[in-house]
Structures are given as C-alpha cells and as structure tokens.
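First the structure, which I've put down as structure tokens, then a few questions once you've had a look.
Here the complex is missing a single protein chain, while all its other protein chains stay put.
Let's look at subunit A:
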Amino acid sequence: MTPATPLWEFVDITKAYPGVLANDKVCIRLMPGSIHGLLGENGCGKSTMIKTLSGVQQPDSGQILYNGKSVTISDPQAARDLGIATVFQEFSIVPTLSVGENIFLGNMPRSRFGVIDWARVYDEAARVLAEMDVDVSPETITGTLSVGEQQLVEIAKAIAMDARMIILDEPTAALGEDEIERLHQLLRNMRERGTAILYVSHRLDEVERIVDEVTILRNGCVVRASGETKINVSEIVSAMVGEDIGEHYPKERNATDGIVLEASGLATKSGVKDVSFSLCRGEVLGLGGVLGSGRTEIARALFGTDELIAGQVTLNGKPVHFRREIDAIRAGLALVPENRKFDGLFFNFRASGNVTAASLGELSRFGILNLKVEDQATHNLIRDLEISTQAEEKTVNFLSGGNQQKIVIARWLFSASDILILDEPTQGIDIGAKIAVYKLINRLTRAGKSIILISSDHDELLAMSDRIAVVQHGTIARTVDASELTHDDLVRASADIPHSKPEEAFA
C-alpha cells in the first residue's frame, strides 16, 4: 500500500525566533497513505514546524521536497495550491457564516460571470458533509453548532479542497469520544485514498490507535525519527520528556467518610436534570460522560453561574443558595473552567494578578490592595508548583499551557478554597505538566480538600478519581467506585447516546 517515495520531504528545517531556536534541523518524511504523528511536549517546536509547513512563516534554512522536487511554500495560498490543508488548533472558521460558506471560504465556486455559484457551494458542502457522515445542514450558521461540530467543519474545509496532505493540530482537543471515533474513521478513509496526514496530539491513547509513523521532537530537535511502525506509549513518553517519568498517574487515596457537599435534585434551564450526589472530605469525584452530556453545566449550577430552578445544595450540613459566583467563592468553592484561555486567565496580568483575582476582597483593606502579600504569596506558589519563574515578570500569555493551567489552579490555592471543581484541567497540556496537576490534586486531597474532576480523558478519570459519576443527558446515570470501572465500561456508559443513532440502539 505504501509506495517507496515520500510525497513530502522536509529536510533540515531550521527556524529561530529571538531568544529561542524553535526548530533545529528537523527532518520529516510524509508518505502518501500514511498517518504520521508529530509528538512532543509544549514548546518542543511542533507549532513552529506546522507554521512552516503551512506557509505561515518561512524557515531560516532547510529544504522542502514535493515528490522529490524542491519547492518553496511562500504563503498559505501557496500551501493550498500545493494541496496542503491545515486544521489549526485555534479555529479559523467564521461563526457568523453558514457551514457551506465556511467550507469554501476563500475558494468559492464561481459561475462563468464570476458570481458565486451558491447552488454548487451548498451541493458540494452537503456532499462533503455526507461523506464525513456529519449530520449538519450546510446552511446552518456555524456559530450555532457545538464546538465538536465546528471542529468537524474545519476538517470539512480540508476535505473539500481535495488536499493531498492534511495537517491536524490537536484535532480532538474539543471532541467527545464518539466524535473522535468518527474523525478517526474519516482519517482512515483518507489514508486509503493516499492522502498524507500529519497528526499532532497530546492524547497518546489516540496516537496509539491511529498513527502509522511518528516523529518526536524535544527542544526543537528530532529525538526519534519517522518510519518506525511499532508505537509504544511508554517509549513515546520517555522520548518526549527525555527521562523515564515513572508512574503516569500518581494517585493517592485520601477520601474520608465525612460528607462536605451534598446536591439533591438539582435542575437548571441549561439542561441539568435531577442531579444528586455527595462529595466527601479528601475525595476526588470524577464526572464522566461525553462532551455535551451536561458535566460542565453541573459545575456551573454548583458554582452559582447558572440559576437553580429546583434542588438543594448542602454544604457542611447547612443548606446554601448561591445567587452569584462570589457567593460560592466565599463559601469555599472554586471553579477551574474548561477553557482556560476564554474563561480562566487574564492575559493582561502577570502571575500575581491571576493568582489573586478571586481573593481581592481578602487581599485589601478599605479597598487598598496589600501588594506585598500578593507578591510574596505569588512567589511562593510559583516555587511550590514549579511554575516558570518568568511568570513573575511577564504577562501570562508568554507562558506554556501547563504553566498557565497551574496558575489558574494556584488562584484557588491562594483563596484557600475547600471544594475545587476542575473542568478538563489537563486538556492541551503536556505530559510533564499533567503529572504536575495530578500531584497537585493529591496535595489538595491530602490537605482535606475535595475535588470534582471533569475529564474526557478516560484513563485519567479512572486513575485519579475515587468515585465516578457517569453523566448522561444532564443527569447522573449512576455513581460507582472508580476501581469497579474499566476504560471500556466508561466509554460504553458515557457514549451511550440513544438519540444520535436510534437504529443502533436496537441492534
């Protein structure tokens, strides 16, 4: 199936930014009909490589061969002309346009008079979507779709242009389990047709499932070259991190019998229905379920963001009613939101402003902030959590995802919250930072804090939770001890969505 000549060959690609050598003589060979994994921790040079390959920037040196001939990818349009499609991690769709318009954006089919041929736009878009098995009308306004569906529209753009090489940067970060499976099937189909696929992901379980070859980068250099067919996750991890990291999930069991929080019959307008559960001191309660099952909404209901229309939250035996977030925060709750970029971080602040943002009242007297306490506490947290010391001087947009996530969690350490809701706390951060977050969870539970952990990474959820509540359609279907569940149980339990494929439910 795989011919001997590579479709694309990138030889000794070097790219430097002021102060950092992002790519140092990186070589990648992409074979037609092959899925090639590009792996590495944050800051290893993956993004730089992707930008070079998609024509967003030029390499300082190196050679690019297309079918054995030397070419230059001078800009994104040139990349497109050469059949390269890139699905960036940050969406490049226009939310106010229809799905069909987005799929053909910048490439609209035109009739003879140069007018956009709308019939063809929508017909072709419908064909691509059908081919992808995506049940979305091409006339839908893209912004009204779920994040997962928007991601599929991104990929539809690439398919519509008949790309011979597709670059996917973290394509599954926002997808639920069934959507990931659908995407993978799609990629396998494209592989059959001889497309070369460059697949960048942090989720190694996926990589194991779908990738044919890997290139692993560390500090801008290739540490493991392509062409290897046998993929072993623990080898990949050691190659990425550069050392044997030992236990992947350093779980400590700190749960006690004392109930701190009890929810009974919670319901909101956002779709939470009859949610009841209890949370013990020192416990990690995992919320499992697919994207859109209502896990985030449950978190918002607890935190006073979404108004309760029914039900009661009891905290340390006393009924409480949170009208706004500040009530929940004062009562000792904390929320690390799913999307740290949009909902978590203040990119205009250094670490200090981010750390104290939820505790400004405690930090001030007569409205005047105690900046000495702020600086000292931030300094200590940066040291304790092994956050890059750059965070003291620079605004947080200069930090890696892992450091950013630690800062968001540090905010709730500073506020001395007792119950932390962590919504996808390790999404999009590298292995080293993930383990740091796990250790932080241990440290919190050891100190008697309780944690509600929301995660789409099943392995992580199983390993780090004491009990798991499976969420379906806005309600908790069942709550079981984490040790009684296997990965497959969780996938099956959480992916059980009758309304998406009714005929299969009876099969």
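Just so it is clear, contacts are C-beta pairs under 8 Å (C-beta built on N, C-alpha and C of every residue); 3 or more make two chains touch, one makes a residue touch a chain; residues count from 1.
Convention: contacts and distances are computed from a predicted model.
Missing chain, UniProt name from the options "Cytochrome c-type biogenesis protein", "aminomethyltransferase", "Ribose transport system permease protein RbsC" or "Rieske (2Fe-2S) iron-sulfur domain protein": "Ribose transport system permease protein RbsC".
The chain omitted from view is touched by exactly one of A:His202, A:Arg411, A:Lys449 or A:Arg467, namely A:Arg411. Screening A:Tyr66, A:Phe277 or A:Phe346 against the full complex identifies A:Phe346 as the residue touching the chain left out.
Only one of the listed residues, A:Met49, A:Ile329 or A:Ala469, touches the absent chain: A:Ile329.
Within the complete assembly, residues 14, 16-21, 60, 219-220, 303, 305, 324-326, 328-330, 335, 337, 342-349, 353, 356-358, 360-361, 363-364, 367-369, 371, 411 of subunit A touch the chain that is not shown.
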